[in-house]
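All protein chains but one are shown at their positions in the complex.
This part shows chain A:
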Amino acid sequence: MTNTTHNDSLLRFMTCGSVDDGKSTLIGRLLYDTKTILADTLTQISNTSKKRGMEAVDLSLLTDGLQAEREQGITIDVAYRYFSTGTRKYIIADAPGHEQYTRNMVTAASTANLAIILIDARRGVLTQTRRHSYLAHLVGIPHIVVAVNKMDLVNYDQAVYDKICADYAAFAAEIGLAAARDIRFIPMSALNGDMLVDRLENMPWYTGETLIEMLEKAPAAHTEQSEAFRFPVQFVCRPHASDDPELHDFRGFMGRIESGEIAVGDAVTVLPNGYQSKVKAIQLGTDQLQSASTEQSVTLLLEDEIDTSRGDMIVKSAEAIEPVKQVEAFVCWLSETPLSTARTYIIRHTTRESKAKVGTISYKVDVNTLEQQATSDLKMNDIARISFKLAQPLMIDSYKNNRATGAFIIIDESTNNTVGAGMIV
């Protein structure tokens, strides 16, 4: 099943659940059934399985972590894994599921376009299911697959599955998830590989898609609605080549199109200064393009000589935005050092940075009950609605409308650590 073609698409997804839900087994199964696991790796984990006294090969060992994690018996971090089906390449963000790892889930969710939320069929919708669903929703993952796992342990009973689906649907409606997201349900046994890649004969009552069919059909990012053109300038290319008259005045604005499309001749505005010009050329390597769209890294040449540098944003003049010096956002705190309302932080938004100070903390969200609580501080894994005052203007969209221009990170200048993640309201 390994892919040898060049023209397949790519899907990034995440898995939410704890080891007890069979998350590692699910990932191991996907890798195994898509023939991603090669013989030497399989031999290695089969030896480890035997050493640990297990009869069958434990596929969850495929995602066994670092020595540092094994020694401490914890999962520290998000791991990234890869497989391909021949028609699509997949990047899995595998995040530990416990409450104290909210920050890891948010990290994994930030790049995912689909989330698999695992539920143990014996235990049904739990607090952690709610937490995972809320976070997937908060971080704007458009497609949710609710995987009711361990169906083999409830005799493949349809009534159990139906009850869990109904419970989940009720909860999803309550938090606004059902209205905003595409939610699908699937019964499975990751251990036996039932309904992942293969459809075994245990659940004839389920006629929906297998997991891999759902993954194959899920829309890739940025393909579902039209978006405004946003081009944060990363780097300005000025070769100053005195021996080449053509390059003497070359001024290329390099960056990745975060959303939307652009074509030669389009009227553009460079923010925050508001200079207007037209697109003279679009280059990708040595190729001259007539147009370019989301996620392409290109170089834009403009008709006019405009003083533009890293951190500026090129937009279509018809879709210009007003630079702001204050933002309101949901912030997930990532650092062991709590947020200080007295300190000045750095906010990095697209390729731009600004010093920032906390304005007000409206409330904190309990990720288990989803209750809003008044708070004056923010500790690691907390999520709160906060406003910031900015030293420099930023060109923002709401996160709901644009996951690239609606997101920022908070950096502690003294350590240079990334201490917070913000989603603009």
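We adopt the following convention: contacts are C-beta pairs under 8 Å (C-beta built on N, C-alpha and C of every residue); 3 or more make two chains touch, one makes a residue touch a chain; residues count from 1.
Throughout what follows, contacts and distances are computed from a predicted model.
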{"item": "Protein name, per the UniProt record, of whichever chain is missing from view (\"NADPH-dependent FMN reductase-like domain-containing protein\", \"Sulfate adenylyltransferase subunit 2\", \"Phenol hydroxylase P3 protein\" or \"Aspartyl/glutamyl-tRNA(Asn/Gln) amidotransferase subunit B\")", "value": "\"Sulfate adenylyltransferase subunit 2\""}
{"item": "Residue among A:177, A:211, A:315 or A:421 that touches the chain left out of view", "value": "A:421"}
{"item": "Touch with the omitted chain, as defined above, among A:15, A:34 or A:107", "value": "A:107"}
{"item": "Of A:126, A:153, A:183 or A:247, the residue in touch with the unshown chain", "value": "A:247"}
{"item": "Option from A:32, A:185, A:206 or A:408 whose C-beta touches the chain left out", "value": "A:408"}
{"item": "Absent-chain interface as seen on chain A, which is shown", "value": "2-4, 6-10, 38-41, 64-69, 76-82, 84, 88-89, 91, 103-104, 106-107, 110-111, 182, 219-226, 234-235, 237-239, 241, 247, 250, 252, 254-256, 284-286, 293-297, 310, 334, 348-351, 403-404, 407-409, 411, 416-418, 421"}
